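Only a single protein chain was left out; the remaining protein chains are all shown in position.
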Amino acid sequence: MSTATNLSSTDRWDEFMEGVWRQNPLFVMVLGLCPALAVTVSAVNALSMGLATTFVLTCSCLLVSLLRKMIPKEVRIATYIVIIATFVTVVDYVIQAVSLALYDALGAFIQLIVVNCIILGRAEAHASKNPPLPAMLNALGMSAGFTLGLFALGAVREILGAGTLFGISLFGPHFQPWVVMVLPPGGFFVLGLWLLVFAAIARRKQDKLAEAAGHA
Amino acid sequence: MSIEIRSAPHIKAPKSVETIMRHVVWSLMPVCAFFVFQYGLSALASLMVVTVSCLATERLIVRTGTQSGDISDYSAAITGLLLALSLPPGFPLWMGAVAGIVAIALGKALFGGIGFNVFNPALVGRAFVQAAFPQAIATYTPSFLPGRFHEMVPSSMTLPLMQPAAVADWLKAKHLDALAGATPLAKWKFEGILANADELLTSLSGHMAVGPSPALILVCGIYLAARRFMDWRIPAAILGSAGLTAWLLFALNDVRYPNPFFMLFSGGLILGAVYMATDMATSPVTPKGMWVYGALIGLLTVVIRYYSGLPEGVMYAILLGNAATPLIEKITQPTPFGKTAFALLGRQKKGASYSLHPGYISREDAGAVTPRKRFLSNKPKRDERKKPNE
Partner (left out) sequence: MSQATDALTVSTPTVGMIRTLGLVAALCGLIIVSAYQGTYDAVQENKRIAVERAVFKVIPVATSIVEYLAPGSGAPQKVGTGGTAPAGSIKFYAGYDKDGHLAGIAAEGAAKGYADTVRILFAWDPAQATITGFGVVSSRETPGIGDKIVVDKDFLANFPLAAPLSDDRMVLAHEIRTVKHGTKTQPWEIDAIAGATITSRAVGKAINEAAQALVPRLVPHLDALKEKS
């Protein structure tokens, strides 16, 4: 696990890809569903939420990893939460400063990043046992996977729910919006569809492996 | 004569799923024909497109090899016809196709195919388009429009993904705008106008925007019930409970609430009670359960119509009834012969029955397999369970 600090580039890439693909927080671990279903009504919202989570996850994992030898195990959860809450507050201010419209659209879900289980999970399971560089890489990978997942949801919901992507009209002015897609049920429908797609990919891969083993 | 037709062990004549489904399709034919007569080309196109989209989806999914079923078993055809009948005749055809795909893929295939679905597929499809296109689904055109066999309602031929043309403008151009747009239920709910009884029953007399004729559906339903392709208890319970609830409220305050006749014959209540709630896979099999199920749906329909923001409540009432079916079946299991009081006691305290009576052996312990509706295809599991016993 925590062997050397000077990782080779393939190891780094592996560490990063772990969260993007193999352990994708949204489509493989099915974590962090609350923001994933609630704020992904548009691609912009989804990406902003993903970036906010990226910032919080990376910063808090870095800090937890730096302080990992100092934090007594009895109070580690409390410490992690304080650290995570700090960065969530910072993100909260920054988003207000950047755009109030975005802040209103994301609503309470910015503050609720605190209780996003991906972040506490990473801090506890990975950052607290690894040196800063791999911890950060892992956190970055996880956030990239989460952002990707949110974007996949947000893009489909925006295309069908409003006929636009990043606010750019795709189908002209006569597009009929699918109202359900911007309502909560739409989030479940789209998430279910993506899970179906990923399960089918995994199944196909498995079958291929089994077939190859059978031939050999 | 007191012979009852029950689902599982008392088969006395070969009555396959296919036979039943075929008869249901036949009995729907007069209803569809009258629907086309009322609304013309648009209704015909809608019926065809929705049914074809259901059949194509079914075919595609069965071909993946994940579930049994065949389009020749008529079940997808029933779903398509019922779905089309429950939609407005001028509903854009591409939306109808979406409804058909969702009905089969989401309402049926995801649960494991024919016989495994928890909710009526046609209603799942309709619920989806109701949520996705709330304006289009509330846009009705009057029946018996002049020239309905020569031209379609403009909204029917909308290009895929595009907004339907405004039906109101089209009606205005034909100088028919006085009778535009809303169903009798919506008229009552939002404008306080009650429709006449004869208009509702046959929709023959005037330009009312009603769906398929309730009287005709009732006749076809009686045929099905007489041939024992459908249990008469469910429609009887739904109509009885809806009528009773509506009558009670009408008796309490006849200004605020409409008369029970209006409640029964407006909207999709008759269609839902006769054809949708009686879907065999999604309704209880026990006779007592059927009464409970029907009563629940009737009550919910009236409650939703009166007290919610929606003018029509049949669809949600039946979907909720479907969801409650496993529970209803569980609490209405008939008592085995000779076990009356004891079995009742055991059932009431399910889970704690051992401590009550040390000699009691549960059915599972005795090796009995309770015939129970399965939500997922668990055929291999059943085999596993059998092995240790053998």
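A and B are the chain letters, set down in written order, and residue numbers restart from 1 in every chain.
Everything below uses one rule, namely that a contact is a pair of C-beta atoms (placed from the backbone, for glycine too) under 8 Å apart; a residue touches a chain by one contact, two chains touch by 3 or more.
Since we're looking at a predicted model, the values are computed, not measured.
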Per the whole complex, from A:75, A:125 or A:201 the residue touching the absent chain is A:75
Considering the complete complex, of A:99, A:169 or A:206, the missing chain is touched by A:99
Hidden partner sits against chain A at residues 67-75, 78-79, 82-83, 85-87, 89-90, 93-94, 96-101, 104, 129, 161, 177, 179, 182-183
Interface residues of chain B toward the undisplayed chain are 134-135, 138, 182, 186, 190-192, 309
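What we mean here is this: only the chains that are shown with their structure count from here on.
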Rounded to the nearest Å, the gap between Cα centres of chain A and chain B is 40
Touching chain A in the complex, chain B uses residues 92, 95, 106, 128, 131-134, 136, 158, 161-164
Given the complex, residues on chain A that touch chain B span 163, 171-172, 174-176, 178-181, 183, 185, 189
